[in-house]
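A single protein chain has been omitted; all remaining protein chains appear in their positions.
Note that the chains take the letters A and B in the order they are written out, and that residue 1 is the start of every chain.
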Amino acid sequence: MSTKNQTASFGAKLGRLARDNSVPIMFILICAVCIPLAGFSGGYLLNEIITRMGRNTFLILSLLIPIMAGMGLNFGMTLGAMAGEIALILTADWQIWGIPGVVLSMILSIPLSVGLGLLCGKILNMAKGREMVTSYIVSYFINGVYQLVVLYMMGSIIPIAHSSIKLPRGYGIRNTVSLLNMRQCIDNLWAIRVGGVKIPVLTFLIIALLCLVILWFRKTKLGQDMRAVGQDMNVARDAGVDVERTRIISIVISTVLAGFGMILYLQNMGNISTYSSHSQIGMFCIAALLVGGASVDKASIGNVFLGVSLFHLMFIVAPAAGAKITGDSMIGEYFRVFVSYGVITVALVMYETKKRRAKASLGRQLELEQKGADK
Amino acid sequence: MNKSRKWLFRAGALLLLILVALLMLWIGRGHTVYFDNKTIEHQGVEYKPPYKVVVRVNGEQVAKLNARERGMATWIGQNFKMELEVTWEKKGEAVVRSFTQKLPYNMDGIVLNLPALLNDFPEEVYLSEFVPVATEAEEVEEEIITSEFELSDL
Partner (left out) sequence: MSENVWTSKSLSDRLRGAVASFGLPRLIIAGFLLLLFIMAPFVGVNFFTQITNTLNRFSWNAVMVLAMVPMVHSGCGLNFGLPLGIVSGLLGATMSIEFGFTGAMSFVMAIVLATPFAVVLGLGYGWLLNRIKGGEMMIATYVGFSAVAFMCILWLLLPFKSPNMVWGLAGKGLRTTISLEGYYDKVLANFLQVRIGDLVIPGGTILFFALLAFAMWAFLHTKTGTAMTAVGSNPTFARASGINIDKIRILSVVMSTWLAAVGILVYQQGFGFVQLYMAPFYMALPAVSAILIGGATVNKASITNVVIGTFLFQGIVTMTPTVMNSMIHMDMSEVIRIIVSNGMILYALTRKSEAIR
């Protein structure tokens, strides 16, 4: 009898596990179908995933802190990416190369990121309850400002010396800025090769350090406050937490980290697509995080790593698999775009339905209590 | 007390960041050094280039120049060090000489004339700034693509 009960509860547990991790499971299935079709060798796939992990993980980690503070998926991380790009353009123009160039770009990006983060945080405080859609629009808005700066002010107001960066008309930055002189300088330092797979040790050390910082940060006073704000703003406020300030800080931290992440990402890529590098980065990072099993209100470092490997595995194999099936490589390209958006949609829907269900059950509970009190 | 210490700490952190940034500006400046193995005129006398020069930077061979050839190397920082393996005559003996050269901070590209350098002429004779020649094709205005959507690789 008891064993039967146990198996039943085990089955229920398994069911719940499957439901809670439906998105990663779905992705594992997609990858399982696509990998044999794509026909890549295991070594190639491993190499690609390690590379992509090195360049994307830092960016995705920057999303964790706003989730902790209950502000949802920070689409405003694009702001940090733009700050990082501006810093890199300046560094490239000043001809600071190699690791010093990366470090200088990171330092330069800090004031920009902090400023943009403060702005974003203030705006989000005015739009409580719809942070995500607001942060999403903020990223478009600031993209306009970014274009104003990069396309019209750089070269005319902000001095840009090199014609390899500047447009021939005398102001504005070219479509691509080469970072050849700092390309993979961090990835290649201390890099080791294991059976043809290049492991960028320093990059992973930096990522590991950030993970440790995030783990430590959760335990600090500020981190605790953030979690309290994330749980319930009113309760936190009653407990003496400055809710507005805490929320702004969480966005500022996220923006600064996103700026660093973008610089790491671009040093790996080796060039900046001035007007498009940042525009999709937020969406892809968020999709990757969600693929790792995170939700709008809960995300862990484990989700980041699982997500980045699964998502990028799909990203690599989908076009090739699509081309094999239909003979048209564009189908796979569109498919992965569709899947990225679809994953975000599904995660958002699941989060909202869960929230509504929780609210409804709370309402029922209150009703019952009231009835009890009436009697 | 506590508050002022906090501000002190913040100011210190800011100062540190600025110092690191300045340091990076100092040590991270990259230069492209060009080696010209070409005839040079100095005080009315022509100096012929050696038959062959091998340029080594950081122990790595970056150029192997016959007469009238140009090579290049990149260098981060201002204390440029190189090693020249000079063969003056065909089938002659190779002579190795090391050079340390201060690179001017504000020059992106620097041309070193090797015959002048090997004859120990003053700096203004052998060192000059490399000025890239603007090609006609450069002047074509490129179209800016600011589309918010692009199928890009990650």
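Just so we're on the same page, a contact is a pair of C-beta atoms (placed from the backbone, for glycine too) under 8 Å apart; a residue touches a chain by one contact, two chains touch by 3 or more.
Not measured: the values here are computed from a predicted model.
Residue A:Asn143 is the one among A:Asn56, A:Asn143, A:Thr255 or A:Asn303 that touches the chain missing from this view.
Where chain A meets the missing chain, the touching residues are 123, 126-130, 132-134, 136-138, 140-141, 143-145, 147-148, 151-152, 326, 328, 330-331, 334-335, 337-338, 340-342, 344-345, 348-349, 351-353, 355-356.
In this section, only the chains that are shown with their structure count from here on.
Chain B contributes residues 17, 20-21, 23-25, 27-31, 74, 76, 108, 132, 134, 138-142, 144-152, 154 to its touches with chain A in the complex. Here chain A touches chain B in the complex through residues 52, 55-56, 94-101, 103-104, 107-108, 110, 140, 143, 147, 151, 162-163, 167-169, 172, 174-175, 181, 273, 275-277, 279-280, 284, 312, 315, 333, 337, going by the rule given at the top.
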